[in-house]
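One protein chain omitted, others in place.
What follows is subunit A.
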């Protein structure tokens, strides 16, 4: 886009770069916010359907404008900062959660070459940014100066650290096979990966278990049900969000769903071929890559909603056991298996 601005308007490189980056950020952030609003509606509809309820059906046709009505309501509410709270950190907490959610989308490839920041270390960047996400929760929980949010913050930090370790090992398997940290290269490495026709690492028998573990770790990392112990309503009221109201609460809400969408996008990009169609057949390439990516994101979001509607919440010790005693050893074993297989078949030669 920088070259386009330079050639059409005759601007200097700096100005063209600046404006094209701003345009790229807006092109990602605004549809993402709209997508989050719609996906909250979709989540509630799926959840309602599985519980044999109607779900939101009053505002707009089929209740499709429900999220916007909720947003307006929240916007008009009074912002309350508890007197005992640590005010500056109390306000920064939701901002951090929301910002971090938007940051990671910079390296997701939406189509061949359509990446805002096409950097060498894209996957490491995603890991780095997602490890920042916990700070919003910890800051909110501590600054509220209240017991339930504090317990919630403690749970959140322990939970996210536990699952990031196994996510790291799972990603190493993908990186070994793709030979790059760049997300665009990882997607291209999946073109015709199995039998020369299936696009996606997921059909590979050595990487399929890794995808299953990545999906489950993703749920734990984004604190979705059945791992939503940070906001377990029967124990902790609303967890770290208890003391929040108005837009600060809405920022947490948006950040949470933005993170879920990001996890779905990572599942699609790392294991299911990202913007590539499922099969390497020329006629499927007539559909734009971004449509395939969105379809995959939507499919994974359906799985997330499905799990939320059907699986009961884990107990905290079971959550820790799953992370440290099951996922960590198994993912470590698969790093050895995958690298051994790749060395044996001369993948790196």
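We adopt the following convention: contacts are C-beta pairs under 8 Å (C-beta built on N, C-alpha and C of every residue); 3 or more make two chains touch, one makes a residue touch a chain; residues count from 1.
Following the convention adopted for this analysis, contacts and distances are computed from a predicted model.
Between the names "Phenylacetate-CoA oxygenase subunit PaaB", "NADH-quinone oxidoreductase subunit J", "Potassium-transporting ATPase potassium-binding subunit" or "Sulfate transport system permease protein CysT", the one given in UniProt for the chain missing from this structure view is "NADH-quinone oxidoreductase subunit J". Across the entire complex, the residue among A:132, A:215, A:295 or A:309 in touch with the chain not shown is A:132. From the set A:19, A:154 or A:294, the residue in touch with the chain omitted from the display is A:154, counting the whole complex. Considering the whole complex, the residue from A:59, A:89 or A:332 that touches the absent chain is A:89.
By the touch rule set out above, subunit A reaches the unshown chain at residues 14, 17-18, 86, 89, 119-121, 124-125, 127-129, 131-132, 134-135, 138-139, 142, 150, 153-154, 157, 161, 164, 181, 317-318, 321.
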